[in-house]
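Just one protein chain is left out here, and the rest sit where they should.
Which chain is which? They are A and B, in the order written, and residues in each are numbered from 1.
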Amino acid sequence: MPHLTIEHSGNLDDTDIAGACAALHAVLAQDGAFELGAIRVRAVRCDISLVADLHADNAFFAMLLRIGAGRSDGDKDRIGQALMAAMQLHFAMRLQVPHFALSLDIVENTPAFSWKSNSIHPRLRAAKGAT
Amino acid sequence: MPHLTIEHSGNLDDTDIAGACAALHAVLAQDGAFELGAIRVRAVRCDISLVADLHADNAFFAMLLRIGAGRSDGDKDRIGQALMAAMQLHFAMRLQVPHFALSLDIVENTPAFSWKSNSIHPRLRAAKGAT
Partner (left out) sequence: MPHLTIEHSGNLDDTDIAGACAALHAVLAQDGAFELGAIRVRAVRCDISLVADLHADNAFFAMLLRIGAGRSDGDKDRIGQALMAAMQLHFAMRLQVPHFALSLDIVENTPAFSWKSNSIHPRLRAAKGAT
């Protein structure tokens, strides 16, 4: 954790999505609540999507952030607002046209039923310790 | 919200999925519980899928509906039944052959940790007000 999965309509172009993901990754990396080695941001293109009144220009970018349980409500609120602010900036032009739906939900996992094996952590922790 | 995400096996064809999505969108649009501008239906094709006894004809169509918290159990039950009924009709032929698994789960979000920016709403609300 954190896992940030984005589902988006097929009428957004890959460059735009890659830039959005880079901005989201930066928010998570800089927040301080998460260990760098645990961050996984990914986007899933949905070639079939039907949005609102089905206007061909309608598009969506839906974020679901899964995090480990135990963070404060204040932490979750700060993280959510930072991710949204980054996307409102990134998609500012789209939000000025009446065809775009941006959203974010945060979901917490259940620690007793969550498992992980992560070989990235030791490398990054060693690098951090060495600086 | 509502967000309806479908994951389906790769052996269903695109035309069939597009038709199913159109029928699901119509159910959500006509129910009355949701604002039109908030509806986002999308399908994710899973090229690798292993179903039941691994018979090559086995297929699945799995719906996950995320909605804002606060609707009554009666509302959720009516919506779920309407979506399922639409798909039981759409996939009637598949359900007569012993290789198809259709499913729906409804999940509610946590309002305090849910954010949205939607530029479609003002357009549709204005159009609605003008009629």
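Note that in this section a residue touches a chain if its C-beta (ideal position, glycine included) is under 8 Å from a C-beta of that chain, and two chains touch if they have at least 3 such contacts.
If you're wondering where the values come from, they're calculated on a predicted model, not measured in any experiment.
Engineer: Among A:39, A:63 or A:79, exactly one should touch the missing chain; which is it?
Structural biologist: The single option touching the absent chain is A:39.
Engineer: Over the whole complex, note the residues of chain A touching the chain we left out.
Structural biologist: 1, 3, 5, 14, 17-18, 21-22, 24-25, 36-45, 66, 109-110, 112-120, 122-124
Engineer: Footprint of the hidden chain on chain B, which residues?
Structural biologist: Spelled out for chain B, the touching residues are 7, 9, 44, 46-54, 58, 60, 62, 73, 76-77, 80-81, 84, 87-88, 94-107.
The rule is simple: only the chains that are shown with their structure count from here on.
Engineer: What's the rotation, in steps of 5°, that superposes chain A's Cα atoms on chain B?
Structural biologist: Chain A sits rotated relative to chain B by 120 degrees.
Engineer: Please report how many Å separate the Cα centroid of chain A from that of chain B, as a whole number.
Structural biologist: Distance between chain centres, rounded to whole Å: 22 Å.
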